[in-house]
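And then subunit A:
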Amino acid sequence: MGAITLEKADHLYWLGRYSERVYTTLKLYCDGYDSMIDVDEDHHAKLCDLLDIPDIYTSREDFISRYGYDRTDPNSIISNLIRAYDNAIVMRDEIGTETLAYIQMAVYDLERAAVSEAPMMKIQKVVDHLLAFWGCVDDQIDGYCIRSVMKFGKRVERLDLYLRFRRSPAEIHRNYMRLLPRAKDSGMACNEAAIAELKKLIDASEIDYDAALMQLGQILDV
Partner candidate 1 sequence: MSETAACFNPLEFEFFYEMQSEFDREIEGHNFRLMCFPINDQRQKVQSISYEILPHTWLSEGCDSFGNLYVYGRADGRHDSFTVRVHGIVETGRSCFEAYEDGLSDLFHHFTPATAPGDFAAAYFREIVPAGCNLRLCGRQNPGFSQVYAPKGCAGIQVQGCRLKQAQTLRQGLQEDSAPEKVRKIREKDSSCTGTEQDIPQTAGKQDDYETALYFMRRIHEDFSYQKGVSDTNTTSEQTFERRAGVCQDFAHVLITLCRMVGIPARYAAGILEGEGETHAWAEILSDGKWYGLDPTNNCAVDGRYIKFSQGRDCRDCLVNRGIYFNLARETQKIHVYAGTRK
Partner candidate 2 sequence: MYDICREADAINEQLARYGVKFGIYKNNEFKEQLFPFDAIPRVITAEEFAYLEKGLQQRVTALNCFLADVYSDKKIIKDGVIPPEFVYSSSGYLAECEGVKPTKGIASHISGIDLVQSRDGTWYILEDNLRVPSGASYPLIARDLCRRASPMVFRERKIADNRNYAVLLKKTMDYVNTGGDNVILTPGRYNAAFFEHSYLAEKTGAVLVTGNDLFVENDRLYYLDYQGEKRQVGAVYRRISDEYLDPMNFLPESLIGVPHLYDVYRKGNVAILNAPGNGVADDKGIYYFVPKMVKYYLGEDCITHNAPTYLPYYEQDMKYVLDKFDEIVIKDVAEAGGYGVVFGNKLTKQEKEDMIALIKAQPRRFIAQDVIDFIDLDIMENGERVPRKADLRAFVLSAGDVMVWKSGLTRFSRNPDSFIVNSSQGGGFKDTWVLLH
């Protein structure tokens, strides 16, 4: 592969982050959807709290439709998927038309879910296509750097979300360990101090989630 520009590395990183954000929040959304059917109608308040987004939703139905599919809601899943798409579309030459197609199809899938009576059935397709996307990344992209930049983004996002979700120390630790090699292989300039500090926080017997989130947020500030 040829060299890529700085701006492209940025797109790859954010493509990784947003596609991961969609993937992980979709799972949360599906679990919440299930709960809201007959267990806890107001479950969306908890979800918003967990995601650290304003609970602007007036009802279960409102949440299901707007958080899922409203392009004017900046926190919605579709908005995040469109951001992934926006970062992918400018990277066709690096990731390839074949790989890009899976993000494109995920967009179509989510649009279909929006108008479906049983959206969870359609959302399975979104998840499938996102997984196929990552499979295609591994299969089709020769450039190790390119893959690493994308996966670095994906790992940062995963850890970020898990910290917000207050996942168990074991899970946090595991995801931190998966992040580390990607940071190095991506070749992106990382804030070493933030990485060291993050390690200290995560290794502690009791994780200070907010402090860890803050350090994670500075990982690219050099």
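Candidate entries met the following condition: all candidates are chains of the complex that A comes from, given by their letters.
As a working rule, a residue touches a chain if its C-beta (ideal position, glycine included) is under 8 Å from a C-beta of that chain, and two chains touch if they have at least 3 such contacts; residues count from 1.
As the structure is a computational prediction, the values presented were derived from the model and not from experiment.
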Candidate from this complex that touches subunit A, chosen among 1 or 2: 2
Candidate 2-touching residues of subunit A, taken from the complex the two chains share: 2-9, 86, 89-94, 96-97, 100-101, 104-105, 108, 145, 149, 187-188
